[in-house]
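So, chain A:
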Amino acid sequence: MDPVLLQSGTPTPTGTANATANATATASGPVTTLPETISGALGLTGTFGDIVGGLIGAFLIANIMLGMTALAGPWAKRKITAAFTDRIAVNRIGPFGLLIIVADAVRLLSKELIIPEGVDRPAWDIAPIILPFSALLGFAVIPFGSGLQLADPETGIVFAFAAASIASVGLVMAGYASNNKYSLLGALRSIAQNLAYEIPLVITAASVIIFAGTFRTSEIVAAQTETLVTIAGIAIPGWYAFVNPFAFVLFIAANMAEIGRNPFDIPEAPTEIVAGYQTEYSSVYFVLFYLGEFIHIFLGGALIAVLFLGGPAGPVLPGFVWMVIKMWAFFLFTQWARSAVPRVRIDQLIEIGWKGMLVLSFANLVLTAVLVGVIA
Partner candidate 1 sequence: MIIEALIAVTFAASIAVLLAPDRVAGRLAAALSLLPVIGSLYMWSRFDATGNALMGGDIAFETMVPWLELGGYTLNWHVGVDGIGLPLVVLTTLLSTLAIVSAWTPIDDRQSQFYGLMLFMEANLLGVFTALDFFVWFVFWEAVLLPMYFLIGVWGGPRRKYAAIKFFVYTNIASLAMFIGFIALVFGLGDSVSSLDMPAIAQALRAGELGSLYGIPAATLQSVAFVAMFLGFAVKVPIVPFHTWLPDAHVEAPSPVSVMLAGVLLKMGTYALLRFNFTMMPETATAFAVPIALIAVISVIYGAMLALAQQDLKRIVAYSSVSSMGYVILGLIAYTTYGVGGATFQMIAHGLISGLMFMSVGVIYNATHTRMVGDMSGMADRMPVTTGILVAGAFGYMGLPLMAGFAGEFFIFKGAFESTVTGAMPLFTAAAMFGIVIVAGYLLFAMQRTLFGAFRLETDYEVGPAALHETVPLAILLVTIIVLGVAPDLFFGMIQDAVNPLLEFGGELA
Partner candidate 2 sequence: MNQWIAIGALGLVGVGLPVGMMVASALLRPTVPEQGKTTPYESGEVPTGTAHVQFNIQYYMVALLFVIFDVETVLIFPWTLIYRSALEGGASLVETLVPMLVFIGVLVVGLVWAWRNGAVKWVKSPRASRRKTERQS
């Protein structure tokens, strides 16, 4: 079954430890990544150039995400919720109340940090760092279009999943360390949920990989550009959302659970377990959790965009804009679900995950494989 074990013929050493048999494992991917552009512009070469370029690029990407989060968290979220509930949200400070962002930032940062009794430090302090860290790390391989891609390793999409799921470690640390029953419950719930929906997520992604035949995000995106059908002169690109809508739906659902949004926000169900794992957090630590969650939402959006919506591809506007639009669309969707859909119970969640999603995703995988096999 596994072709690799079959390979025979006496092997010979290729000298250094960084060469792999796979020919595509050359220094960089097919696209020129952001650090390369930067180091090229600065005229730097070699490892030093890589490091400088990488740092600058990383800072850029991180700040883009921070900016979007800052926009989304304090302002957009309120506005959207208000719109759904037919209210007018923040509108005093600045145009459309946009300056509330600054105000909130200052307010939260200057709050007192209350450290409850018997918290398990330093775990309690590290947890808030891990959440945004994992979310940001996920963006390293996301092609924003317009050359805005930090790195393009051949394991891109898998890396994104891996980075994204580091978050649960942070959640458990937070819940276990803060010496609070609600926090512990929240942490456990979040773990149970991530476990239950990780597999459907990954398996569904795998069903897309079957089409693309690569993990490299840029190539996945490129694979979606060729035309699927041409209706009335308009070429519909072969986005996998069109090719495999079933997987698309599954993926969105699993993704919602993975990032813990409604209807799957039971880790921090405010009406059941005060605020879940972040009950005991205040001040900047709370900010970091909040930040992390929102970056996660955007990461989920970015993954959906890359896997199903052709990434940055789109008519007229530059790629980066399209990418941002797609990510925001997903954000909008989560907020809509937040206001519209009731939360599931924990047992319902588990049963949906293991008895529904898992089976469906495997069915999807098998079906896709069979179809591809029959067609190709």
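Following the convention adopted for this analysis, a residue touches a chain if its C-beta (ideal position, glycine included) is under 8 Å from a C-beta of that chain, and two chains touch if they have at least 3 such contacts; residues count from 1.
How these were chosen: all candidates are chains of the complex that A comes from, given by their letters.
Please read all numbers here as calculations on a predicted model, not as lab measurements.
*Asks:* Which single candidate from 1 or 2 touches chain A in this complex?
*Replies:* Looking at which candidate touches chain A, I get 2.
*Asks:* Which of the residues in chain A end up touching candidate 2 in this complex?
*Replies:* 1-4, 18, 27-29, 33-36, 47, 50-51, 53-55, 57-59, 61-62, 66, 108-118, 128-129, 132-137, 139-141, 150-153, 158-159, 176, 178-185, 188, 191-192, 195-196, 198-199, 202-203, 206-207, 209-211, 213-215, 274, 279-280, 283-285, 287-288, 291, 346-347, 350-351, 354-355, 358-359, 362, 365-366, 369-370, 372-373, 376
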